[in-house]
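With one protein chain withheld, the remaining protein chains of the complex are depicted in position.
The first chain written gets the first letter, and so on, giving A, B and C; residue counts start at 1 in each chain.
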Amino acid sequence: MTLTAEHGHEEPAGGEPPHGHHQSPAQRHRKEHLALWLFIGGDVVFVALMIFTWFYTRALNTNGMWRGANCTTANPCTDGLGNPLTHQVPTANPWYGVVVAVLIVVAALLAWSAERSSRERAGRGTIVTSTTCALVALLAAVVVQCYEFGALPFTTIVGTYASAYEFFMGSALTHALLLSFLALGFLIRSRAGRYDDGQWYQLRLYRIFAVWIAVSICVLTFISTVFT
Amino acid sequence: MTTTATPLLEDTPLGPEAGGLYRHQNIVTGMVAGIVLAFVGWLISHALLQGSNWGTDMVVTVTMTCWVIGFNAGIGTFNGPFRWLTDNDQTPEDELYAAGVGQGAKRYWKFCTDHKVVGTQYLVLVMVLFAVGGTLGMMIRTQLITPHSSFMTPQLYNTVVTVHGMTMIAATIIMVTGPFTNFIMPIMIGAKDMAFPRLNAASFWVVFSAVPCLLAVFFLGGVNAGWTTYAPLSVQDPPAMDTFALTILVFAASVTLAGVNIIVTIVTMRAEGMTMFRLPIFTWGSMLGSALGLYAMPAFIMAMVLMITDRATGTSFYVAAQGGTGWLWENIFWIMGHPEVYVILIPPVAAMLEVVVTFSRKPLFGYVIVIAAFVAIDALSILVWAHHMFTTGWAPDLSGPFMLTTELISIPTGLLFLCIIGTLWKGKIWTRLPMFFVYLFLWNFIIGGVTGIYLSDVPADGLFHNDMFVTAHFHYTLMGGAMMAATAALCYWFPKMTGKMLNERIGKVAFWIIAVAFQVTYLGMFWEGFEGMPRRVAYYDPTFLHANQMATVGAYALILGWLLLLYDIIHSWRNGTPAPANPWGAKTLEWKVPTPVPLENFVVEPVVTSDPYTYGEPEKVPSAKPAPEPELIPGGGGGGGA
Amino acid sequence: MGVSGDEAASGNRAVSAKAKPLGLLLTLVIAIVFVVAIGVLFHERTYKSPSGLQVARSVGTVTVNGVTMPHVTLHFATFPDSTGSVNGVAIHPHGNPSWPVYGMTNVFQVPAHALVTVTVNQYDSGGSLNNPWFATVRGTVGGVMRVDGRLVHAINPNATAHTFTVRAAPGVDPGFFLNVPLPAVGGTNQSDNGPHHTVVFSFISGNKGTYAWNCEYPCGTMVAGFGGPMGTWGYMSGFLYVV
Partner (left out) sequence: MTSGPTVEAAQGDGAGVARGAGDAEIPKPLFSRPAGKILVIWLIFTAIGIVLALVVPKHTFPPMLTKEGDTGVTTVIFFTIMAAPVAALVYGIAAYSLLAWRQRGQRDEPPEDGPPLRGNAPVTIVWLCVTSLLCIVLLVWGLAAMAADNQAPPGALRVDVTGQQWLWTFSYPGTGVSSRSLVLPLNRPVQFDVTSNDVTHGFWSMSLGVQVDANPDVVTTIYATPNKLGKFTVQCSQLCGLYHSFMYAPGAVVRPGAFALWLYANGASLRAASLDAKVKMTRADTATGQVTAAVGATPAGS
C-alpha cells in the first residue's frame, strides 16, 4: 500500500480548523445522517419487538388473562397481588393515545417547516416560530401522556393487556421526552441564529428523527387501540 | 493537508485553567457525583416507595440508575449534548483538550476522546473483566471437585455461575471491538480518529459505570437464574436481579453506541483511495460484527426492560398466572442471543485473518469470499434463534426450519476455514507468538464446530440440551475459538498499542500451558456431558466424579497459564524493550505510522493505491486513480498524543 | 525493516533476562484476593446458615422391624417472623421482617440408619398448597405423625403452614424421601412466642451423605410464592447431614 504526501488537501481559508475532531458541515452532515439512520434501525428493532410482545401475549392468552375475559364473580381470577378479579378488564380510552399521536405528528411537521425555512433562508423569525411550536406540541404530548397514566381504568397487575398497554404508553412518553430535549435545543440554537445562513443539516436530521418517531407512535397507537 | 497537530498546540490555551469546569472532570469527580446522586436517589425513592408493592425492587432500580447517570455526568459523558443544548459548542481548543493533549498519563483517567486512549482503556477493562470472570470460574470448578462439596451454598453457587457467565459474555463482546477496533481500525483506514470521538469515549465510560452494578449483585441477595436469567425464575429472584438487568441494559446501550460509531467511521472516514474493497479484512469484520450488534443489542435491552417492569411495576409479561409467558422471554432473549454469538465471533476471526496473512507472508486467500461469508453469517444468524428452544416445547413444528437455518450457517463458517487454510497454503509460515494462537484457534474451533452439529439436530439436542456437553461446546467456540483469536490479535498489535515488544519466551510457556490445560478442562466437560451431568448444578451424582476432577485440574492449570500471560503483558508493558514501527513487516496502514502513534495518527494524509495484501506482488498494482510519486512519511513526526 | 527486526529479537532476550517475579506475584495476589474476598463476603452475609449446626441428641438404641439401631432426637420450630427472638436469642442473625423461618438453625446432623424422632413447634399461619400431594405424610415410620398428640396420615391441604420435605443429594440415597406437612395455626395472633402446634414424627435415616430439606408450601414472595424466604438460603431451606 503506497502512501503519498498530498499537498492539495488544504481547506479554503476560514475552512475547518486543522483538528480532526472538528470537520466541515458537509462532512458532519454525512456522518451524522448515517449515524441517525443506524440509530433508527435500532429503534425499529425495539418497536418490532413491542409489536411482537403485544400480539404474542394476546394470541397465547395464558389462563385467559390477556384481558381476563373469563373472570366472573362466580369464579374470580387473581390479579398480580392475589386479590380476586371478578370482571373483564375494560379497554382504555383511545382518545388520549390519538391526541398524543396527533401532537407528535404536528411536532414532526413543524420540524419539517423549520428545516424548509432554514433551507430557504426564510429568516430567523420563521425558524424560531416553528421550533417553538414544535416544543410546545411535544410538551403538550408529554402532559397528556402523563395524565393518561392517572386516568387509566386499570392498573398493570390485571393481565397482559394492561401491562402491554402501559408499556406502549411508557415508550411513547420516552420518545416524546427525547424529542422535547432536541426541540428545546433547536429552539435555543435557532434563537441564537445557528440556522439562519443555510446551516440547515441538523434541522434535517431532527426532522427525519421526528418523522420516524411520529410514524412509530402512530403504528403503536393503532395497534393498542384496535387489537384489544 | 500540511498543518499537523503539533504546531497548533503551542499557541492555544490548553491548561485546565482555560476551559472552565469541563477541564476539571475525571474519574474521581465521576465517582463522587455517582455516589452522591445514588444516595440522593436512594433517600427519595426509599422515602416514597419503600413498603409499597415491589418497593425494594423500585428502590434498587432507581438507586442504580442514579449511580450510572451521576457517574457519567460527573466524568463528562453528557457535556457534548448539554453544551449543544445550551448553544455553547466545544471550541477546537476544547476538543484538543478533550483529546488529551498535554495531559500525559492523566488522560487515561479522563473522558478522553482520543481513539487510542479509549482503545487502551478498553484493553485494561477487558482484562479486568476476564480476571473477575476467571476467578468466579475457578470458584465453580472448586465447588465441583467433590460431588457434595460445602464450599458454597446453593444460592452462592447459582450467583457465581450467573455472574461468571454474564461477565464473560460482556467481556467477549467487547474484547476485540473495544481495544483493537478503537485503537487500530481508524489508523487502518487512514482516518485521524473515530467518526464521533465523544460517542467513542462515552461508550467506554458507560460500560465502565455498569461494572459496579454487576458486582452489586453480590450484596443484594444474589441471582439464582443463570446468565440466561430465564423468566419467570428471574422475576422471582432477590432484588439483585434488578441491578443485574440494569447492568445488561447499560452495557447493551454502550455496545450500540460503539457499533454505530464503528460503522460510520468505516463508511465515511476512509482515506483517499481506500475503497471498500481495499479495506483490511479486520475492518470488514469490525463493521459487520457491529452491524449485527445493532440488531441484537436492542433486543437485549427490550428483554431486560420488560424484566424490570415485571419486577418493579407489577406488569406480567413473563408471569403465566397473569397471562404472561416465559416463552416471550426466551424468544426475545435468543433473538438477541444467537446473533450475539456472532457479534462475539466475527471481529476476532477477522483480526486473526490479519495475523494469518502477516505470518504466512501471503495475500489473504479469497478476500471477497471472507466478506461474503461474514455477510451470510450476519444474515443467517438472525434466523436461527429458536435452536436454543428445541426443548422448550415452544412451536415444535418450527424445529425443522430452524434446524435447516442452523445447519446452513455451517456453510459460510466452513468457507472461513477454507480461506484460513488457503492463506496458510504454501505460505512462509513465520511461527511467532501470534501464530501459535492461530493454530490453537484452528484446533479448538473445529472441535467446537463439530460438537455444535449435534446440538443443531433435534434428536441429539434432546440428549444434550442443558447438559455439561453444551457448556463444553460453547467454551470451545467462544473461549477456545474467539478468545484465542483475540489473544493472537493482542500479541500481534501489542507493539503498536503499547510501544513495547511482548516477551515471547514467557508468552510461549504460557501458550503451551493454556493449550494443554484447555483441552484437559473442556474434554473433561464433554465427558461429563456424555455421562449426562446437567449444567449449573452445585451437587452431582458421584458417577460423574472422575470427569469433574479432570475438568477441575485442567481449570487450575488453565488459570495459571492465563496468569502467566497476564504477567507477561504487564511486565512487557512496564519494562519491555521499545518496539519499532513495523516489527512484523506487515503492510496495513497502522504499521506505517510511527510508534507511539501521534495524536492525529497521520502526519501526512495517506493516499491508498492498493489493498494491503500485496505480499509477493509488485508493490504498484494498477489503482483506480493514478497515484502521484510515492513519498515517504517523515518518521516519528507529531507525537502530540504520546 | 531488518534493523527493527533485530531490535525486537534482542529486546526479547533482554526482557526475559531481567524478568522479575514481582509482577507474577502481583497477579497471583490479585487472583487470591478475589477468591478470598468473594468467599468471605458470602460466608458472612445472607448465605450463612443462621446459627450453625444442630447435632441430634442420642437417646440410646431402639429396635424397629427387628433391626436394632441408634435412636436420636431433633427439635426445631417454624416461626412467622425471622426478626423475632426466643428467650432473648435472635432467631436469625439478620432476618427480614415478615419472612417466616425455620429456627433456631437450618442445618441438622443425624447418624446413618438410625431412628430419628423429630419434634416441631409450628407457630405460623398458612394457606393452600399448590400441590395437595404434599399434604400427605410420606416416608415416616408407619407413614404417620402426631399433631398435638393425635395420630394423622394427612392434613388439610388448604390449612397448611409449611412442609418439611427431605430428599438426598444426587447419588446418595435416591430412594429416601420424607415429607411432613405442618398444619397452620388458626386465628390472627400468630407470633414467634404465640400459640402453636406440636408435631412429632419419626423416620429412619438413610445412607451417609448430604440431604437437602425445604418447605413446599409457597410461603414466600414474588412469582408462585417461592421468592424471598423460599429462595434465600437459611429461611425455608437447609441441609440434613447424615454421618
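As a working rule, a residue touches a chain if its C-beta (ideal position, glycine included) is under 8 Å from a C-beta of that chain, and two chains touch if they have at least 3 such contacts.
Since the structure is predicted, the reported quantities are computational estimates derived from the model, not experimental observations.
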Query raised in the report: Touched by the hidden chain, which of the shown chains?
Result: A, B, C
Query - Option touching the unshown chain, where B:55, B:92, B:366 or B:578 are the choices - result: B:366
Query raised in the report: Per the definition of touch given earlier, which of B:207, B:264, B:525 or B:581 contacts the omitted chain?
Result: B:581
Query raised in the report: Of B:150, B:275 or B:431, which sits in contact with the chain we cannot see?
Result: B:431
Requested in this report: Tell me where the left-out chain touches chain A, residue by residue.
Outcome: 2-3, 62-63
Report summary line: chain C residues touching the chain left out here are 1-2, 4-6, 8-9, 130-131, 133, 138-140, 143, 165, 167, 169-170, 174-179, 212, 214, 216, 218, 223-226, 230-233, 237
Report summary line: Residues of chain B touching the missing chain are 154-155, 158, 224-226, 230-233, 236, 320-321, 325-327, 358, 360-369, 391-393, 396, 399-400, 403-404, 407-408, 410-411, 414-415, 417-418, 421-422, 424-432, 439, 442-443, 446-447, 449-450, 453-454, 456-463, 465-467, 527, 530-532, 534-541, 580-582, 584-585, 587, 592, 594, 613-619, 630, 632-633, 635-636
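By definition in this document, only the chains that are shown with their structure count from here on.
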Report task. Just say which it is for the chain contacts: an open line, a closed ring, a star, complete, or other. Result -> line
Query raised in the report: Whole-Å distance, chain A centre to chain C centre, using C-alpha means?
Result: 50
Report task. Note the residues in chain B that touch 2 or more other chains, in rising order. Result -> 319, 321
Query - Residue list for chain A, restricted to those that touch at least two other chains - result: none
Query raised in the report: Along chain B, where are the residues that touch chain A in the complex?
Result: 1-5, 8, 53, 81, 84-87, 92, 95-96, 98-99, 113, 191-193, 195-197, 256, 259-261, 263-264, 267-269, 272, 278, 294-295, 297-299, 301-302, 306, 309-310, 313-317, 319-325, 327-328, 331-332, 335, 587-589, 592, 600, 604-612, 614, 619-620, 627-633
Query - In the complex with chain B, residue positions of chain A that touch it - result: 1-7, 9-11, 17-22, 27, 30-31, 34-35, 38-39, 41-43, 45-46, 49-50, 52-53, 56-57, 60-66, 68, 78-81, 155-164, 166-167, 170, 181, 184-185, 188-189, 192, 194
**Report entry** Touching residues on chain C, where the partner in the complex is chain B
**Finding:** 1, 3-5, 7-8, 10-12, 14-16, 18-20, 23-24, 26-28, 30-31, 34-35, 38-39, 41-42, 45-49, 169-172, 209-210, 212, 222-224, 226-228, 231-233
